[in-house]
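Other chains dropped; remaining ones untouched in position.
Naming follows writing order (A, B, C and D), and every chain is counted from residue 1.
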Amino acid sequence: MRKTILWMFFTLISLNLSAQSQRLEEIHGKTILLFTPHPDDDVFGAGGTIALLNRNHNKVYIVVYTNDNKGSYDPDMSSERLARIRRAEQEASEGLLGTPKENILWMGYDDGMLEYAPQPKLTEEATAIIRRIRPDVLLSVDPGEWYERWHKTDHRMAAFNTIDAVRAAEFWLYFPNQKLQQGLEPYRVPEMYFFYPAPQEANYWVNIESVADLKLEAAAKQVSQFEPSVTKYRPDWDAKDLEKAKAEMRKEQPRKDGHCVEAFRYATGFIQY
Amino acid sequence: MRKTILWMFFTLISLNLSAQSQRLEEIHGKTILLFTPHPDDDVFGAGGTIALLNRNHNKVYIVVYTNDNKGSYDPDMSSERLARIRRAEQEASEGLLGTPKENILWMGYDDGMLEYAPQPKLTEEATAIIRRIRPDVLLSVDPGEWYERWHKTDHRMAAFNTIDAVRAAEFWLYFPNQKLQQGLEPYRVPEMYFFYPAPQEANYWVNIESVADLKLEAAAKQVSQFEPSVTKYRPDWDAKDLEKAKAEMRKEQPRKDGHCVEAFRYATGFIQY
Amino acid sequence: MRKTILWMFFTLISLNLSAQSQRLEEIHGKTILLFTPHPDDDVFGAGGTIALLNRNHNKVYIVVYTNDNKGSYDPDMSSERLARIRRAEQEASEGLLGTPKENILWMGYDDGMLEYAPQPKLTEEATAIIRRIRPDVLLSVDPGEWYERWHKTDHRMAAFNTIDAVRAAEFWLYFPNQKLQQGLEPYRVPEMYFFYPAPQEANYWVNIESVADLKLEAAAKQVSQFEPSVTKYRPDWDAKDLEKAKAEMRKEQPRKDGHCVEAFRYATGFIQY
Amino acid sequence: MRKTILWMFFTLISLNLSAQSQRLEEIHGKTILLFTPHPDDDVFGAGGTIALLNRNHNKVYIVVYTNDNKGSYDPDMSSERLARIRRAEQEASEGLLGTPKENILWMGYDDGMLEYAPQPKLTEEATAIIRRIRPDVLLSVDPGEWYERWHKTDHRMAAFNTIDAVRAAEFWLYFPNQKLQQGLEPYRVPEMYFFYPAPQEANYWVNIESVADLKLEAAAKQVSQFEPSVTKYRPDWDAKDLEKAKAEMRKEQPRKDGHCVEAFRYATGFIQY
């Protein structure tokens, strides 16, 4: 494709942020689509931003690639039970941030196995979602440089698959049956924000000061992912454990210019240079 | 699975047809689900029966595995255009038989390539359809003995994949996310009729005398599949060609005891012995 | 391969049974290797024969392809729990027939998913087992004619994969690393008996009269595969249910010349014509 | 595809052999394309016919799917050496039958691994060969009923893949780049003869009396496939061994009405019913 000619000349620095019409935290009444590898990365990576977007009357959709049904040390846990737990926790967590349960779309892949999902079927499915939701803004996990080290896991696959789908969604001849048989028209995603960026590549920060506590509350709904529940499942918090978990998350929360922030890499095209 | 113990003892002949509560052509107000490899096999193989079922106020759904986008000799045809043509023809054809357009579900696979679709993803998709529609009666193409010769094509794959899905649909631990995340409950298909059976295996005949002409009309809507349109596409019939095509189909139409019939293999379980 | 020249001329009937040195039920002190798709097909299909073989001081190994972790209607069942149950039932069942627990080899594939296991890896694994155990007699599920109808399931895959492995085991250039790195020498399986044959293809019957009750006992250890446990799991039998199940199995037990028998298709080469 | 309507009505018997313009053994100056799984099945299955076709000044091409590099019991054999041996033997063998070495096309797949070759890439390659050679007559191994038993090997894959390619070759929208980029036009194969048919399905016999000895000579060139060379490789025959091998082959040679014949299943379309 001809677009590649640009590839040679642009650098990261040259990305024209001024082209951006509006701050993410200020948009109203738009459609937002977020792709997350597991039910919780959305909250940990962009929970404050999600809360702000919901508060501003945007329509937020969360697509969850996997069912997160393996990450427990509890020998009595089963994969079906963990999937059930994770779904309820995610609905509670996103619910606190203002996202209604029916806006959470589960792609239903097994935890830790996204890399082995049939390709390009996976891309086709994500493409159909984009063409149906037609988001004004897309959020996704960053397919950044370090992903190669955190390699071969759901994170990397979710990251790359989502931008593959962004590219495919744009040209109707990719997966043409989506138009011919299901009536889905091609769609060009105008703006993208990637959470979990490599520090040196983050180029956009959302001030989440006003919703920082809410984010902690929401994150804490993912009980099964914290000690002691991750080792021996219990559905609720002991007050002391909860306090400790929140304190730790508070400490880990990135700050910039004295404010709690969430970091993103902002981009406007599928060629992520 | 224990069910296999039965396998050893039963023979084709022993299939107890008397267990069948009601003749297919007489059921009313039920949900019918038909799987077809291409948009036309449903009409050629069971068009009369579909017409009778619709006339009897059943709710008929047609699942089409492929988009049939390759079977043309026209050098100016493109696959996207052929898919578009085939969809319209199928809607017209099924429309004549009484099936509304919105009840036709397109799985969207490429013609002649179903065998190469990612497994078990394909089974998972058909399973979800069965669990959602929850049919009282399922019709499908026969995965019979001769399929091995008519091998490696969409027919065989559609046949086997559908009964795989019938089996999977029954046990919730197959594709458990369909229940855990999408709320789809397991479902046991009570009755199955397979069209295009091997002659010596057909065990059920529907008298379609009353809708025989309608079936011919419906079949003739699939213009692009007949000469001369299959060689050089034209969207309509020349009167003479139409007459010839109908005459040929009329001649080929199987008869039993002096009546036009459609032949099926009837079964009640996924173990098809 | 040249062996194929034979293919043209032989027929089923010409299989020279007289070449067989000894009746299966009379061999002593030999090594027997049985491949079964699920933990129970060995018992249902050849349980009496296994008991006789053990009684005659043969060394019997049972290779189980899948863990049978999906065939339950119990909504509270999980796949991990079912696998655990099925393993215990199989050990109890085979234990009654005289096979020690350590002779049961679990290949560990998911129930209903054997068809999707990576090929030819699956063949390579079965080949290594044959080359290591070096059986005098191999039993396996029949890859017979009707398998095409009971298609796309573990049964067919287990059947075909086992004879594929029989062929591969014979020539060291198949999977040569098994010899070069693991020291496994090629091995030619001299005799094979296939259980679950198509009725018209059975050519060998073992009289299991003397162990018929034991076989029923053993089969009944697979509690979770019978009603009511298959619908709502309970680990034990209600006396009445047990009696009913046994009665049903007794009725289904094939008989020949007035004796309880188990039917097989006997063969001496991997070309199964 | 509409062609399937025919499927229901025709039977094996109804195949109209009288439609055939000319006996296979009498055609002159035509292009013949034969697909064989291994380098020797062509000779064993149709060697006499090949000799007659060459004698009649037809242009015969032999496509060999695999390199036959595993079927030796010799512990000192390597796969590369066996492939080299098999190629030379095949060239000598076909050379005797009149086929020049440059008309032997090697697809280059590993012995016993054709089933695992990437699909539909394999079909695409065979399709390109058909579209390039444009044969008046195609010979191939029979994808017949018994193949399911001799399953999962190169024979079955070669059989099914070849008729898949016959179908695909006919419609340009299958593998359209073969036309768009390589200039290969679609092609309809008019006549097909399948060797190694199931006895009850053979419907065509070629009298090879006049070349029966030549066929034996040619078959004997495949030294490495016979005892003692298959067990401990030697490139030549001991006179006694050769005589024994020929005698055995002579005995196995099918006869009909007192003549040496080669049996085929004749067909004119890719729908092999």
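Convention: a residue touches a chain if its C-beta (ideal position, glycine included) is under 8 Å from a C-beta of that chain, and two chains touch if they have at least 3 such contacts.
Bear in mind the structure is a predicted one, so any value in this text is a computation, not a measurement.
Sequence-identical chains make up the whole complex; the displayed set comprises 4, and the total in this structure is 6 copies.
Keep in mind that, in the parts below, only the chains that are shown with their structure count from here on.
Path length between chain B and chain D in the touching-chain graph (shortest route): 1. Residue contact pairs shared with B-D exceed half only for one pair among A-B, B-C or A-C, and that pair is B-C.
Chain A and chain B carry the same sequence, and matching their CA atoms takes a turn of 180 degrees, rounded to a multiple of 5. Residues touching across the chain B and chain C pair largely diverge in numbering: under half of the numbers involved belong to both copies. Summarising the inter-chain layout, the chain whose CA centre lies farthest from the centre of chain D is A. Spacing of chain A relative to chain C, judged by their CA centroids, is 48 angstrom.
Multi-chain contact residues, meaning those touching two or more other chains, occur in chain D at positions 145, 148. Shown here, the protein chains touch in an arrangement that is not a line, ring, star or fully connected set.
Listed by chain label, the pairs that touch are A-B, A-C, B-C, B-D, C-D.
Those residues of chain C whose C-beta lies close enough to touch chain A in the complex are 78-81. Those residues of chain B lying in contact with chain D across their complex are 38, 40-41, 44-45, 68-73, 75, 77-79, 82, 111-113, 115-116, 145-146, 148-153, 155, 196, 199, 219, 222, 225-226, 230, 249, 252, 254, 263. Those residues of chain B that touch chain A in the complex are listed here as 67, 79-80, 83-84, 87, 106, 108, 118, 121, 173, 175-178, 180-182.
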